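Heads up, one of the protein chains got dropped from this complex, but the rest are sitting where they should.
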Amino acid sequence: MHDPDFTLSAGPVSVSPRVLAALGSPIVYHYDPVFLDRFRRTAEKVKQVFQTTNDVLLLQGEAILGLEAATRALVAPGTKALNLVQGVFGKGEGYWLRDFGAELHELEVPYNDAVDPADVERYLDEHPGIEVVTIVHSETPSGTWTDVSAIGPVARAHGALTMVDCVSSLGGMPLHVDEWQLDVCVAGAQKCIGGPPGLTLMSVSNRAWERIRANPTAPRASYLSILDWKEQWLEGDKFPFTPSVTDVYGVEAAVDELLEEGLESSISRHAQSAAACRAGVRAMGLELWPRSEEIAAACVTAIAVPDGLSDVQVRAHCRARYGVMLSSGQGVGNLVRIGHMAGSARSLHPVVGLAALGQTLRDLGARVAIGEGLEAALEEISQPTRALA
Amino acid sequence: MHDPDFTLSAGPVSVSPRVLAALGSPIVYHYDPVFLDRFRRTAEKVKQVFQTTNDVLLLQGEAILGLEAATRALVAPGTKALNLVQGVFGKGEGYWLRDFGAELHELEVPYNDAVDPADVERYLDEHPGIEVVTIVHSETPSGTWTDVSAIGPVARAHGALTMVDCVSSLGGMPLHVDEWQLDVCVAGAQKCIGGPPGLTLMSVSNRAWERIRANPTAPRASYLSILDWKEQWLEGDKFPFTPSVTDVYGVEAAVDELLEEGLESSISRHAQSAAACRAGVRAMGLELWPRSEEIAAACVTAIAVPDGLSDVQVRAHCRARYGVMLSSGQGVGNLVRIGHMAGSARSLHPVVGLAALGQTLRDLGARVAIGEGLEAALEEISQPTRALA
Amino acid sequence: MHDPDFTLSAGPVSVSPRVLAALGSPIVYHYDPVFLDRFRRTAEKVKQVFQTTNDVLLLQGEAILGLEAATRALVAPGTKALNLVQGVFGKGEGYWLRDFGAELHELEVPYNDAVDPADVERYLDEHPGIEVVTIVHSETPSGTWTDVSAIGPVARAHGALTMVDCVSSLGGMPLHVDEWQLDVCVAGAQKCIGGPPGLTLMSVSNRAWERIRANPTAPRASYLSILDWKEQWLEGDKFPFTPSVTDVYGVEAAVDELLEEGLESSISRHAQSAAACRAGVRAMGLELWPRSEEIAAACVTAIAVPDGLSDVQVRAHCRARYGVMLSSGQGVGNLVRIGHMAGSARSLHPVVGLAALGQTLRDLGARVAIGEGLEAALEEISQPTRALA
Partner (left out) sequence: MHDPDFTLSAGPVSVSPRVLAALGSPIVYHYDPVFLDRFRRTAEKVKQVFQTTNDVLLLQGEAILGLEAATRALVAPGTKALNLVQGVFGKGEGYWLRDFGAELHELEVPYNDAVDPADVERYLDEHPGIEVVTIVHSETPSGTWTDVSAIGPVARAHGALTMVDCVSSLGGMPLHVDEWQLDVCVAGAQKCIGGPPGLTLMSVSNRAWERIRANPTAPRASYLSILDWKEQWLEGDKFPFTPSVTDVYGVEAAVDELLEEGLESSISRHAQSAAACRAGVRAMGLELWPRSEEIAAACVTAIAVPDGLSDVQVRAHCRARYGVMLSSGQGVGNLVRIGHMAGSARSLHPVVGLAALGQTLRDLGARVAIGEGLEAALEEISQPTRALA
């Protein structure tokens, strides 16, 4: 099969020529002075994206590594943890918490809905002693988000540390680590950052480090150990093991582009692309997967597949016939997703996604008002972008 | 500081333009049909490099991930493991074995020596019931190797599984997984393969899978789980998490180059480059770190730093003044290392390494017969390469 | 200003990742054996694209170099030349012919029309002794083409050599050099071939060489000399001057992709993309520039700008506001052009071009039925491609 013409997935995403050039630049020895500088410099830049003065780690593996590593570091047998669940990633976090011995508390809503911060506050009030709150900022498979800005301070006020899965939101949706009082944040490079899928970007507060250092079951001398990175690298200038030189190059280039554009600008165009896509979906006569627009994420739009068709069929036809790669719902339901991440949250990419999806559905027998949908999306795109918090 | 002119390290190494082009090629969604094909195809090609029909896994992290994952998979509390130690990597493996609950047996020699297969056989005879033998094929920090071809069959005959750290040998030194009856082999992509440092290449025999499936403490639902890769990917076409798309591209290109050249040819030039380097070292009046040439690895030459000078000083001067990056001994002793890996095991690279080292030592006050050394190296390089097993 | 999101110009065009990788691959000395092979190999492959056994030259400059060089080579003072004019490139060829001393004959039609081969035959009948006929296959600035398949044999029958400007048609529209009896064909790499804009691809028949060798005013010892390339390179293995190594890499990669896809397939999708674009234009209520669809080129669609707006204004808004780069009419009239060349003649690129143009026109106050236009384009794109001659 021909390479895709357009990758409009929920990540890994198409990255910019500048990032590709960085990924293809010469590999050097990890203790070469130029690499040591580059590694440190990249972490400093990532701090700016997280809007934090906390430590930032660049772990050598996809974000799932960071999520597991952070969870293992924070949790010991008996730890009281409140896990917020509005999708498969939140659900999975709960399995880990239980596996690692935590006393698991959960607030769960249907997978097309979002956890209400007020419910979190109420739960914490009613269950004193919760030590850790685990939150998925953007539930990528369902295309929903929850209001971490409200949950962070509440958790802090109740004496709990927060661990936030912001894998797909960082760079594309507002996230203020320090202002929102978030302790551990785990992001991916291959989503709104527009980098390669080989690194975890993680911020860790001093409060979190205190807990982790005191946790006898926190991984040590392990690929899963963030303590090793703290003690050997941040405090000792020695890599616990060889970093992925190429991926670091890619992340630095991606973050450079993001910071040069400005976080606000990036977030605005993600919001606008998603709004255009949602407007198009509605005008085409299709249904969004999230139960309301308010909880629809800016980085990906999840769209219910019309009755009688399956997501597998739709995505395969769209890819084979039009060269456009969409994402599935990863088990959430019969839905397809159009990503708005990094470069795909620019220009007419939402129109491409909608046109490909619309024509695919029509080819497969569904009734779709394609023209109306594309007009609606263009109408939104033609508006000046709005500054967003 | 200016980028290095020559990276003659013990890995990560400079990679070829073709590998760089692959690393810089467009990132696609991991479930894009072209990526699925590519991922599977890459594993098949890696099998050829391992010379095996065993399963091959491409884990998303530097080889240390693979070593830890394999050790955790094979070992349960109480497992009788014989660990062979002739350097820091072998030593580290022993720490893990103990941490994971094994009953640790060790055969240890000084870090400039190599374990004798006859001693392994004797030990296994004397200690029946050893379940796992862990071996470092090429002890990169000390520039030595051990004869795995003799150890593999002995272990098999004694009913023990073997786990081989061939991180730095694969592609540059003979390694016949099936013929030598090796159960788990863990290699890096960033050494003699000439790929990026973000993936582990691992072969796993059916015998090993049987043990791992039966091991209740083998990691599951974890970044460290090779069982997840077996059950979800190899048996289910579902990635346990997002693979490092870029790194996979790089590894495929590197392996393509290796297979097109031919494994024999690659191994011959690694041997010749190392022989040239050793001849140069001796003729310059310097000392090799390994106690004999027979146990010196073909992928890296470790050289004792003359008295009065330190490896830190030598490497810093060589890098700053001549743009040549050498490796340290990673704690083994006062030595520097010239890598012969992938592209640096070609052409006049050994001459560059020797010239840079020789002139550096002379600049720092040592007496070095540079001209004689370079002549000796060139003499070796001018010989036709010899076919090696 | 941000880099363009979509380049839908009439060339230079966006090239594929494979071509970019080739362009970024290491520069070698032009007499390196690997480059000599590559240069020769590339010419052989270009012959396949021209469908000829004639000599093929790769001149080191944009196609205008080839057009001038070929004209100077073929024409001496007094040469009777018939020049066919249906646009600015044909017109310019006439100026050259006169400058170089030819006795100029011209058949000219309005710049939105195409020369009729029957008129050419009539003219040649009525004016015996015409030695050279100069033809523009695809008049890129006006988006029209003429039927060279009919003109070539007629010219041959009348004893005239043909010189064909197929700069923008090669690879995207049918062109059979041998079958159509064409003597000199001059193409660009940066159009439907999908290569960089630094090389001329030229085929030269033996008949043409005979004339050129006999022409005392044909350039010799000059950058404009194709005789130098014939005598020094084709017959002597010596470059008359240094070839553009990088551009040669790019052209080879582009031609490889084209041949792997198959010329027929490439031509079909260029035709389909152009048909989709024309359908979209009409359905949006806009007017094509060419007076009929039959004479509209497959590689670029020229669209009349609605009254009251200027092409400068439209293109600037489209580029600044939507990141989509369109081409102007290069002086032909108040028109804009959407290219369908190489990668932009694939997938939903016509939809992107139409959406950007449509929304731009609406933003600027014109009435445009965008939705209808995009539906019409998608309808055409959703059809199976048709095999074309």
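Order of writing sets the labels: A, B and C. Residues in every chain begin at 1.
In this section, contacts are C-beta pairs under 8 Å (C-beta built on N, C-alpha and C of every residue); 3 or more make two chains touch, one makes a residue touch a chain.
Predicted, not measured: the structure shown is a model, and the values here were computed from it.
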Selected from C:E44, C:D99 or C:D119 as touching the chain missing from the view: C:D99
Chain A residues touching the omitted chain (full complex): 17, 21, 24-26
Residue ranges of chain C at the interface with the undisplayed chain: 1-4, 7, 9, 11-15, 20-21, 23-34, 60-65, 68-69, 95-96, 99, 188, 190, 196-198, 221-224, 241-247, 250, 319, 325, 327-328
Hidden partner chain, residues of chain B it touches: 3, 5-6, 17, 20, 24, 321-324, 343, 346-349, 351-352, 355-356, 358-359, 362-363, 370-372, 374-375, 378, 381-382
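Assume only the chains that are shown with their structure count from here on.
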Centroid distance [mean C-alpha coordinates] between chain C and chain B, Å: 53
Chain centre separation in whole Å, for chain C relative to chain A (CA means): 45
Per-residue overlap in chain C, given as positions that touch at least 2 other chains: 17, 24
